[in-house]
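Every protein chain of the complex appears in place save one, which is left out.
Chain nomenclature is as follows: A and B, assigned in order of appearance, with residue numbering initiated at 1 for each chain independently.
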Amino acid sequence: MNSKFKIEPDRSLYPSVGKDGKLEIDLSSGKYVKIWHGPNHPGVTGNMSLELTICGDEIVEAKTHVGYLHRGFEKIFERRTWMQCFPTVVRMCVPEPDTNEYCLAAAMEELSGVEAPEYAQWMRTLVLEMARLTNLLRTVPGLGGTMGLGLGVQWGVYMRDLLLDRFEELTGARIYHMYIIPGGVRGKMPEGFKERLLSNLKEIDDFSLRVKKLIFDNAVVKKRAVGTGYVDPSWVDRFGVVGPNARAAGVNRDVRKDYPYLKYAELDFEPYVDENKGSDVYSRFWVRYMDMINTVALIRQILDKMPNDGEILARIPNALHWSIPKGQTYVRCESSRGEYGFYAVSDGSEYPRRINLRGPSYTHAIALLEKLLVNANISDVSPIMVSLTTCPPEIER
Amino acid sequence: MSEKKQFIDPDLQPRTVIGPNGEEIQINPLEDYFCSERPKVHEPKRWKIFEDFVNWARAESIWVLGFGTGCGSIELYPLLTPRFDAYRFGVQMRPTPRQANLMIISGYLSVKTLKRAIRSYEQMQNPKYVMALGSCTINGGMYFDSYNTINRLDKYMPVDVYVAGCMPRPEAILAGFNALKAKIKEGRAEGANEYAKNFDYYKANQKKIIKDWNMPDYNW
Partner (left out) sequence: MEEIIKNIEKMVVITAKKRQRDNLYFVTTGKDQAIPVITYLRDYEGFSHFVMLSVADWMEEGEFELMYLLNHPVKKVDIGVCVRIPRENASMHTAHHLWEQIWSYQRELKEMYGIDFPGSPRVDESFLLEGWDQIPPMRREFDTLKYAEETYFPRPGRETHDPATYMKQKLYPNE
């Protein structure tokens, strides 16, 4: 444990703790100031705000405020039939929309006993891995982006554009694809898709080397990022930390290995776990960087192993009058931020009774972030928040 | 505002505080913090040739407020990369409303964000424009029956250009910039003046849905 995080032993200058765990802060004494790291801020991942109480340069208390993107999804779902939910459910998590479609399709298939054919499952795996790659390309250079080095972000967004072109060939839209439907997928791979995708992956290989030299071997970044935002491994179960944040703390959690779904049981890969680097901002971004390299290798493996042709859609009942039998289930899949789960309850009619999303940022952004920010510097707020990759649309749906 | 007493913070009542040097200061937050003057109409210049020149200058250097309000802000990042270059049109993203010219409302607005967007809009200086992206600002889009998103943006803020799509592609946003530039050069981009003239109408619409009218805790 070679982190620089130490709690100072002399607590006499800090506010004392009151009876229900709250700090006794006297706001009119002039010693503490409340500022808002608010929604209109270039260093926040999305539309979320933090209410910070600071003393000098150090944060004493932090509260997360969400709700700026609350659209009432779960109420809207009760008014739509099962098939009409699809265009709406895609927009729940904006940067990586395919995981939403897959989870809802898997929940409906499980409750009604439909199974997707072989070729469709391979296509689903390919699309999910491509979606992870687009999100990782945007967030991995964020380590430099929060500290003022915007060059990596420009490269990363350009690489992501190349992948969005491939999505547009395959499904017809850049961001919201609506490609995975219950029973299979919507279409086949066009001519020449494989060659174009492989040439894009070569450019992304080149990009990863350049990003490593620019950001991860950079002295300024290392001085600022190593030792900030330490997450203890025992907090992983207490706070419900999942995904790359848990793997950076040394705990091996990956849904693709633990609960294999689609075709992951036949693929050969190992999630990268960071054993000894000290789970701080730098190592969380390093785990994501290795995830990105592993995802590129995984896409190449999928393109090698998948069959060339096959059926894309199983027989499903008439989509206008599809009543799913009564039951409840929980399906999960791995997005680039962690474990993404859907809890679906059906009461036998054509309308869903309850669809509840459990996004990974629900625990990262509210309970964990409020604990990590105590005794941190103001200029460290942005690197810590971006290293946890909190995505506000999935907290508040 | 008597019927909204339940939402007034105790921090916003008039009271006495003790300053850092020990002196006593009387504060009345609702008057001290918020401006009580109405926005004014910005008259065009006296001679037409000056007005044309100034409009050309405004149109060729539009600075955008970087406030990503909704879904559509994910297509604003590719705009700043060299592929769909927006810098060649003179468009930059600025972090504060005091330095910005154009406010882009990218997608749906929930009630909480609408309040912050209106505060940011009122802090921008004249002349200012508003561009609305997506179909959620036109008629509510797919969230038309949600209890937290607004349906029509032009009842609450004056809009100059609408760009349709879900999301609009970066090329569509560039076409929107070109349409806005043509409108400014002709002298028809009068959103801010409409806001100043019909101030009471807009405020009545906003107060109908924003019931918690005060901003949360500040203590300085």
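In this text, a contact is a pair of C-beta atoms (placed from the backbone, for glycine too) under 8 Å apart; a residue touches a chain by one contact, two chains touch by 3 or more.
None of the values given here were measured: they were computed from a predicted structure.
Of the candidate positions A:S208, A:S323 or A:N356, contact with the unshown chain belongs to A:N356. Check A:M178, A:L214 or A:V345 against the missing chain and you find that the one touching it is A:V345.
Looking at B:A164, B:A182 or B:I209, the residue that reaches the missing chain in the full complex is B:I209. Listed residues B:M103, B:V130 or B:I150: the one in touch with the omitted chain is B:I150.
Among the residues B:N28, B:T96 or B:N139, only B:N139 touches the chain that is left out of the figure. Across the interface with the omitted chain, chain B contributes residues 6-7, 111-112, 115, 138-140, 144-152, 155, 208-212. Considering the complete assembly, chain A touches the hidden chain via residues 20-21, 66-67, 70, 72, 74-76, 78-79, 81, 110, 235, 237-240, 253, 258-259, 320-321, 327-330, 341, 343, 345, 347, 353-354, 356, 358, 362-363, 366-368, 371, 396.
By definition in this document, only the chains that are shown with their structure count from here on.
Once the centre of each chain is set as its mean CA position, chain A and chain B turn out to be 30 Å apart. Within the complex, the chain A residues that touch chain B are 27-28, 30, 33-34, 36, 38-42, 46-47, 51, 67-72, 75-76, 79, 87-88, 91, 94-95, 138, 154, 157-158, 160-161, 174-176, 393.
Residues 17-20, 65-71, 74-75, 77-78, 80-83, 95, 97, 108, 110, 112-113, 116, 120, 142-143, 145-149, 166-167, 169, 216-220 of chain B are the ones touching chain A in the complex.
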